[in-house]
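I have a structure I would like to understand better, so I am pasting it below and will then ask my questions one at a time.
Missing here: one protein chain of the complex. Every other protein chain is in place.
What follows is chain A.
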């Protein structure tokens, strides 16, 4: 077996708590399919037959019991549960399943929606015998307005600096703005080997990694590393150029100690053949200096940067909304589910999706929206640019624009909702009993009556619920350990 797929579905979605406090992130509906369906579909399309899914007990229960969550994949799913409150990072999770890992792994995050050609990433991993190979994409601007946003997009997202070589494939440098004090520091040893480096910002990390088995074994011995993206990847990128790596004993030292004696002999004889091949081959990955291919380095990290195509990580509200717009392009099911009861006198735009068992009544107009499973929409309702999740009831005469209505909510008669987010199982009373909700407010379970202001123009501050939490700028833990030169 060449590669094992590992899907990380235990993350909390801490950057979109409005959506995930009730529904776990892997099961959030995007285009009426659970979010976890997209990476699973990607893996199935390229030919994987089994996937190890690391998730929480809650998600596992919902997958097996809830009929609305149909995963619809032919692959064999090996669900591994971890405690929700254990605060495990992605690398901790990988360490947890070390016994199941028998070959190199392909780690995917549950919130990745992409149509990338995975073979590009895996080909880099195979051809150059790389230790790490990852996928990144040029970031696209989000064009949809997001409920609850304070006008301009927060620049709280700190930039990632990614340095690649002239071919654009070899990963030389990776650092996050938060880790840097004053400027980008690049070691002289890297500059000497790769004098031409392209530093890119504005790239989205798809959180898709091909890792060698020796890295998983290395993680088992180094328990201080807890996040793949935050700690392991920068560590590996730095280790490419450290002096100790360029001597024969390398990162798989610990791995070799566990092997039996004859296996070490096999690997050393094969190493000789590989060395002979490289010696006789007239190929070099760089030119201009006197070093051999790869500068004699044994640890190599590669990245494939997508120029075109869809690649989103659904970890913020803005990404969630954008994904709902674009996700339907990834599968060919009909826009209106055959089991939905749609009256003839309603207007459904071509880019809307109606879920199963819906009831859409007369004189409704649905444009650029997603209507979830078992939702009831009564007469004279106008839904534009919105996301309605499962089991929602929308009474007559409502006007919903640019909003997100979470599952099992009830929107009373005549409500006029613009750019709002209505939490799960909430009731918006029929008109007359509460003022119109306007202008990007968030309507939360904790507040009994809405407190938006009724200014049509500059957006007000969203109401903060009593148990307030902040939308943290979430970054995985910084690298704590010292870098050994």
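In this text, a contact is a pair of C-beta atoms (placed from the backbone, for glycine too) under 8 Å apart; a residue touches a chain by one contact, two chains touch by 3 or more; residues count from 1.
Going forward, contacts and distances are computed from a predicted model.
Undergrad: From the list "N-acetylglucosamine-6-phosphate deacetylase", "Translation initiation factor eIF2B subunit delta", "UPKL2 protein" or "BHLH domain-containing protein", give the UniProt name belonging to the chain omitted from this structure.
TA: Listed in its UniProt record, the absent chain's protein name reads "Translation initiation factor eIF2B subunit delta".
Undergrad: Among A:88, A:118 or A:303, which one touches the chain that has been omitted from the display?
TA: Within the whole complex, the residue contacting the unshown chain is A:118.
Undergrad: With respect to the chain omitted from the figure, which of A:145, A:284 or A:399 is a touching residue?
TA: Final answer for the missing-chain contact: A:284.
Undergrad: Based on the whole complex, identify which of A:76, A:269, A:345 or A:427 touches the chain you can't see.
TA: Selected residue, touching the omitted chain: A:269.
Undergrad: In the full complex, which residues of chain A touch the absent chain?
TA: Looking at chain A, the ones touching the missing chain are residues 1-5, 46-49, 106, 117-119, 122-123, 126-129, 266, 269-270, 273-274, 276-284, 287, 290.
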